[in-house]
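Below: the structure, in structure tokens.
The complex appears here without one of its protein chains, the remainder shown in place.
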Amino acid sequence: MPVMNMVQALNLALREEMERDDRVVVLGEDVGRRGGVFLVTEGLIDLFGEERVIDTPLTELGIVGFSIGLALYGLRPVAEIQFIDFVYEAFDQIYSNMARIRFRSGGMYTVPMVLRSPCCGGIKGGMHHSQSPESFFIHSTGLYVMMPSGPYDAKGMLKTAIRLDDPVIFLEPKSIYRVIKEEVPEEDYTIDLGKGKVVREGGDVTVVTWGAMVHLANQAADFIKEKLGVELEIIDLRTLYPYDKDLIIESLEKTGRLIIVHEAPKILGLGAEISAYIAEEHVDLLYGPIIRVTGYDTPFPLAHEKLYMPNVARIYNAVKRSLEF
Amino acid sequence: MPVMNMVQALNLALREEMERDDRVVVLGEDVGRRGGVFLVTEGLIDLFGEERVIDTPLTELGIVGFSIGLALYGLRPVAEIQFIDFVYEAFDQIYSNMARIRFRSGGMYTVPMVLRSPCCGGIKGGMHHSQSPESFFIHSTGLYVMMPSGPYDAKGMLKTAIRLDDPVIFLEPKSIYRVIKEEVPEEDYTIDLGKGKVVREGGDVTVVTWGAMVHLANQAADFIKEKLGVELEIIDLRTLYPYDKDLIIESLEKTGRLIIVHEAPKILGLGAEISAYIAEEHVDLLYGPIIRVTGYDTPFPLAHEKLYMPNVARIYNAVKRSLEF
Amino acid sequence: MRSIDRKSLEKALETYRVLDEDGNLVGEEPSISDSTLVKMFEYMVRARVLDEWLLKLQRLGKVAIHAPNKGQEAIVGAVMPLRPEDWVFPSYRDLGVYLVRGMSEEEILDRALYNEDDPLKGSDFAIYGNRKYNMVPTPVPVGNQIPHAVGVAYAMKYRGEDLVTMVMFGDGATSRGDFHAGLNFAGVYRVPVIFVCENNGWAISVPFERQTRSPSIAFRGLAYGVDSIRVDGNDVLAMYTVAKQAIERARKDKEPYLIEMLTYRLGSHTTADDPSRYRSEEEVREMMRYEPLKRFKRYLVDKGLITESEADELYRRYSSYVEEAAKKALNKSPLPRDIFFYNVYSTLPWNLKMQLEEFREAIKTIEEFGLEVD
Partner (left out) sequence: MRSIDRKSLEKALETYRVLDEDGNLVGEEPSISDSTLVKMFEYMVRARVLDEWLLKLQRLGKVAIHAPNKGQEAIVGAVMPLRPEDWVFPSYRDLGVYLVRGMSEEEILDRALYNEDDPLKGSDFAIYGNRKYNMVPTPVPVGNQIPHAVGVAYAMKYRGEDLVTMVMFGDGATSRGDFHAGLNFAGVYRVPVIFVCENNGWAISVPFERQTRSPSIAFRGLAYGVDSIRVDGNDVLAMYTVAKQAIERARKDKEPYLIEMLTYRLGSHTTADDPSRYRSEEEVREMMRYEPLKRFKRYLVDKGLITESEADELYRRYSSYVEEAAKKALNKSPLPRDIFFYNVYSTLPWNLKMQLEEFREAIKTIEEFGLEVD
């Protein structure tokens, strides 16, 4: 089985889906000749032509609005937002249309499209090349939201996303685009919507996280094991909406302690919802507070981004605090 | 003291602030001759002329982007979005600029503007005349968010908002625009940013809410008192960011039981953040689960909106559940 | 980059018309069959009648809100040359369009009253659409549908079909990002889409001069490389003629086209509006002289295709027809109470399932105590 990074795995997923189904088209700024600024769409234009691999004018509103039309007519557009930080011009199209056309039309029209985009921090990208806006999409209702943490999942999840009849926001943590390498089958496989994964077993504290933070949590777990002799159980949510509540509950039944780690700002980051869900439905499982280790409630900074983001020290402190109860 | 409804109180606040400070200008779709579709800006154009009461072309992006420019130059624009449901075209300008110019410029430039808009449901307005999108603004970081629940607060809070040096989202629950009448002083007064208010005292269960839901909670409290002999303590947050955590804690110290009521969808509604905050910092105060009574996680419907929104039955059920612990 | 020729400019800055305001021919008479001409008039009458009924039902508190179409009925001329398989994205003010596409008065009333037969399942007010007629329900945020229509047209071209898409919107909508992106994409990709801008002079209280300083919307179309024409939009023959050409060209050459329909809203913006606050009664009276039905009727009468009394009879016939339909629609049941949980996703995610439980408990409590909620 070939070893690939996430960019290659995503590229392969697109290629396979386009070969399988001629309704699948790819579009976005610079996705054609340029192959995307991260090369996720590299080579597709040569294979499928510029009618199916469409370079767009510079307007995210246009990309999403136009894709909705393609999807309404039965195509399966996979639209790229060059960096998710630029998606906001399209927010009306996403919120009021992509997420609401099924409802508005009483179920007569659907929007089977994928909006994929590099997200998150860790590349010294500053305010507008680093953000993690999953909360905006989750609170919108009407969208699915996914974020893979490695090449294998990336390929399988993107295929799932493309085949779903509902619209999907597909977020790709760019800091690990080329860092993590894994064996990726050149066969067809998908990964179920809504299924997380326990990526590290441990009996003391449950850490729920996703995207690049999965790897940080793992690093922190090693450090914490060494320093405190404490075992973290790490859950990679993979699908952010609808998230895998059962996996969290199962782990909490064992540990009774919950830490949520994400890059988005704390205030109304997805951690808030998970915490509130547990505090509402499973408060009896808890030994102590639910702690959130997240981006701070400020814009994403260029200076000292690694101090702004969750890091090993912050997870270590959170675990210590969690164990105090 | 004259008795006014909320529209009149807001109109008075605008008039007084415009008289006090010629940096204050008002703009938006139909705010001039038409006086706004709810008449909040009625008569202002006659008093202050069309240079200060500016009818704009039909683009929310334009309204916000242009207002940011006015504010950068030192004016104090109060921009109206005709219904908050239409704000999303402007989301890039709000998120990436209104909320971020201070940060981007290292504090050199500020955006002292108010974006005010009718919000929330209860008028059979359907999908796009009923929404409560406060979460989007709160998660943005860099904005203050306010929502008054009556004429007196409306006037004082709008004046506070206009005088703040930071950008404010000012949401007006349109269903109570003309329903609630109160004495409103014709003198100058303001209401502090970040200060909630206990609108009903009670020792059994704390209900945190805001906007039109304050009145629903009161109604529910009467009903619950009658049926269950239970006393609700109702907190009207008024400022949604930064919300008055101290008031909530104080009440929880007494009741140990918390219910949050809001119109926005449950998933990542502000209730999630308040719940997560308590579960993180004050879990020891709780006797049981934190329950959220909210809009469901669907688009806002035209049909059966009163069943979609929080209602007396739902609050009653929540209180019963809260007391089971 | 394209160059701009004199003729394109003229089309975009002058106003194409066939009939003058009294129904006299002033342009080249299009060759349209007699039966089509009469049918066209009938649609306009039906739109006028239905408009009056929706206003009446709104005043009676039965319909939440209505956006009157009076004065803009000549829009039917733009849709009549379409095929049923072509797609239409109507505006909210387009009663005539819904009718031409095959929607019945019954269906429109079921929708307006969102009863059990509402095809849109009580999702939103004042919008209409149905997949059966290839007519997508209008999003209430003004202009949202414009880029959708361009995407649909692209997909038609991509599939090698000879279909076209038509999308309607107001003058106010041209200020939105959706218009800008939609027109630009249409120009760049050359797709078979026809934009119909119903320039009725007002966006609620904002007059066109305050909406834009552009010489015309059609001129603006040229600035996206989209051929454009300005038409007397109260002249249904002009609308038909121009649309037919645009549709045929789009079908054959995959070229987008913009039609600026110069018209006038004779009624209020919606039933929630009070136009006396921003425009004079005189202006409206003056504009009544140009209204499309009277003008077209004169032409038909002069041509011997209809008599005055036949026209009156038509109006009366549809009035009683709609009265009956309204009675029927009002007697239908409301939608199921839990309707809004469905049609968000193709299946219910777990949080919606849990919330549906909570909802059912609430219904029980409501019934237990006889609470009033709905």
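Read from first to last, the chains carry the letters A, B and C; within each, the first residue is number 1.
Assume contacts are C-beta pairs under 8 Å (C-beta built on N, C-alpha and C of every residue); 3 or more make two chains touch, one makes a residue touch a chain.
Just so we're clear, the structure is a prediction, and the values are computed from it rather than from any experiment.
When the full complex is examined, the chain removed from view is found to touch A, B, C. Only one of the listed residues, C:Asn69, C:Ser91, C:Asn144 or C:Ser175, touches the absent chain: C:Ser175. Note that of B:Met18, B:Val53 or B:Leu75, the residue touching the chain absent from this view is B:Leu75. Within the set B:Asn5, B:Thr41, B:Ser67 or B:Ser275, the residue that contacts the chain not displayed is B:Ser67.
Among the residues C:Gly96, C:Pro119, C:Pro192 or C:Gly225, only C:Gly225 touches the chain that is left out of the figure.
The set of chain C residues touching the chain not shown comprises 1-4, 9, 13, 175-177, 179-181, 184, 187-188, 190, 208-216, 219-220, 222-226.
Along chain B, the points of touch with the absent chain fall at residues 25, 51-52, 54, 56-57, 59, 61-62, 64-75, 77, 89, 92-93, 96-97, 100-110, 141-142, 144, 165-166, 194, 241-242, 245.
Looking at chain A, the residues touching the absent chain are 29-30, 32-35, 37, 55-59, 61-62, 85-86, 88-89, 124-129, 223, 227, 266-267, 296-299, 301-304, 306-308, 311-314, 316-317.
We adopt the following convention: only the chains that are shown with their structure count from here on.
With centres computed as the average of Cα coordinates, no chain lies farther from chain C than A. Of all chains shown, the one whose average CA position lies nearest the global CA mean is B.
Centroids built from CA atoms put chain B at 31 Å from chain A. Looking at chain C, residues 118, 121, 123-124, 139, 141, 177-178, 340, 344, 351 sit in touch with two or more other chains. The set of chain B residues that touch two or more partner chains comprises 61, 85-86, 88-89, 127-128, 267, 297-299, 301.
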